[in-house]
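All protein chains but one are shown at their positions in the complex.
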Amino acid sequence: MTALLDLGPHAGFILSSYAITLATIAGLFLWLRMDRARLVTALERLEAQGVRRRSGRSATGNGAGPRTATGSGR
Amino acid sequence: MSGPTPAGTWVGALFARELRLSVRVGGGALIGVLFFLAVITVIPFGVGPDLNLLARIGPAVLWIGALLATLLGLDRLFQADRDDGSLDLMLMAGRPLELVVLVKCLAHWAGTGLPLVIAAPVLAIFLNLEPLATGAVTLTLAVGTPALTLIGAIGAALTVSLRRGGLLLAVLVIPFSIPVLIFGVSAADAAITDPTPFLTPFLFLCALTLVASVVGPFAAAMALRFSSD
Amino acid sequence: MRLIAENLACDRGGRRVFAGVRLSLESGAALVVTGPNGVGKSSLLRVLAGLVQPAEGHVAIEGGDDEATPGEHCHYSGHLDALKPALSVAENLLFWRAFLSAPDEPACFGLAPCDPEAALERVGIGHVADLPAAYLSAGQRRRLALARLLVTARPVWLLDEPTAALDAASEEALTELMRAHVNAGGMVIAATHQPLDLDPVSTLRLEAAT
Partner (left out) sequence: MAIADLANPTRFMALSGRLLPWLGIACALAFAAGLYMTFFVAPDDYQQGATVKIMFLHVPAAWLAMMCYSVMAVSALGTLIWKHPLADVSARAAAPIGAAFTFLSLITGSLWGKPMWGTYWVWDARLTSVLVLFIMYLGLIALWRTVEDPIRAGKATAVLTLVGAINLPIIKFSVDWWNTLHQPASVVRLDGPAIHPTILWPLLVMALAFTLLFFTLHMMAMRNEVLRRRLRTLQLGAASARTATARPQAAE
């Protein structure tokens, strides 16, 4: 474990570059997750209003068309 | 039920709308910063990579970059509203037009000017400025860029009905922004070369911003009233 | 409440567009402005709205809110819909409701402003409230512009070619809205070619200067 501790005189630079890298990657990952959550809720809200996708589209008149998987997956 | 809405709500509504428009797709919020970064990156190609030279002209380069980024981002300030008919309704809204212009300028500054101030320290690294000079430039930009936006608003109001008003706006308004540039750069340079005091030019810069926050909205409002035919 | 204009004259681009126009409109009545294209119908509406200074004559509102200019008593709906495509339909409407001031009097004007959802339902586009305005068709944009008239209570409606880009069903809905507005004591001035079947309607015909 000693190798971890003595990062030499420039430890600050090493740690800050690792910290910035972690922050950037975590930020990107969280942004993608948040973006996905926002999109899925918006899609579900539209689905709830009875708007079908073209492939799953039944005639707009009788909203009770066959409900096909809209492929939104997990 | 509606009654005369108190001043706070319509000012807030206008500010929120302008900010929302500048951030959304098609809005010009971060374009200013990108232009600023591009200008700062191009200059060493011309001037040469000599770090000492760059350090000397650093504050001037940052200020001229901020000036151009602000002015070139202003041509859609009123023209966007005129093209879709919103300007007519704003003229008829029964709200003081000067205040409407001031709120639009602040919203535009928050969307375009503020990111420039935030980006300045990072770009100062590219120009090899010492921390003290970086702090001074950022402070002067923080105080000076609102003046540039407010003065530029006059040009934007004057060229609102012109098809290619963007560059004309810059030409019309650059003479008025020269004092802001002079005091901004001299305040920033004063932080490096010790004899010259920092505070005097800086206070002049603050005064110019205050003057601009009065002259700008009034002149722009007058120009807008004449623009509708 | 009365809207009065005496010998109005308007210049545009150095050309005298119209002159000597006189009109007086009681509350609870409608006025149709007709005439060949280019005779200045739109300019007349813009003069009444206070957007353009008349070369001669003046516009006044009797019995209205004294501090407010005649323009602040009027809703103006021109060829442009004043919609921001990047904002959603509801955001557009909420902004205009908060931004446009409503004159205190005249008390006699009974049409209370309705909140955005109800306004959208009345013009028949309640289902698009959350969609960006960019996705609306031309007819839907006109309906949204009409919804703006309902969310702020201003007695005078200045409508420039209101039936443009509207299909039959929408046109009938518009007429019904105008009838409700006039019955509540409001005024409608429309520059259009189709006749408006509102009951107290008078016509102002602009002639090309011979």
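By letter and in written order, the chains are A, B and C; residue numbering begins at 1 in each of them.
In this text, a contact is a pair of C-beta atoms (placed from the backbone, for glycine too) under 8 Å apart; a residue touches a chain by one contact, two chains touch by 3 or more.
Remember, predicted model here, so these are calculated numbers, not experimental data.
Engineer: Which visible chains touch the chain that is not shown?
Structural biologist: Looking at the entire complex, the absent chain's contacts are A, B, C.
Engineer: Spell out the interface residues on chain C facing the chain that's missing from view.
Structural biologist: Given the touch definition above, chain C has residues 85, 121-128, 131-132, 134-137, 139-140, 169-170, 172-173, 176 touching the missing chain.
Engineer: For chain A, which residues lie in contact with the unshown chain of the complex?
Structural biologist: 3-4, 6-11, 13-14, 16-18, 20-21, 24-25, 28-29, 32-33, 35-36, 39-40, 42-43, 46, 49, 51, 53-55, 60-61, 70-74
Engineer: Residues of chain B in contact with the chain that isn't shown?
Structural biologist: Residues of chain B in contact with the hidden chain: 25-26, 30-31, 34, 37-38, 41, 44-45, 49, 51, 54, 125-126, 128.
Criterion: only the chains that are shown with their structure count from here on.
Engineer: Could you give the separation in Å between the centres of chain B and chain C, each centre being the mean of its C-alpha atoms?
Structural biologist: For chain B versus chain C, the centre distance works out to 36 Å.
Engineer: Would you please write down the residue numbers of chain B that are in contact with two or more other chains?
Structural biologist: none
Engineer: Name, in rising order, each residue of chain B that touches chain C in their complex.
Structural biologist: Residues of chain B touching chain C: 1-5, 9-10, 12-14, 17, 20-21, 24-27, 83-86, 88-95, 228-229.
Engineer: Once bound in the complex, which stretches of chain C touch chain B?
Structural biologist: Within the complex, chain C contacts chain B at residues 12-13, 46, 49-52, 68-69, 71-72, 74, 76, 78-87, 91, 94-104, 112-113, 152-153.
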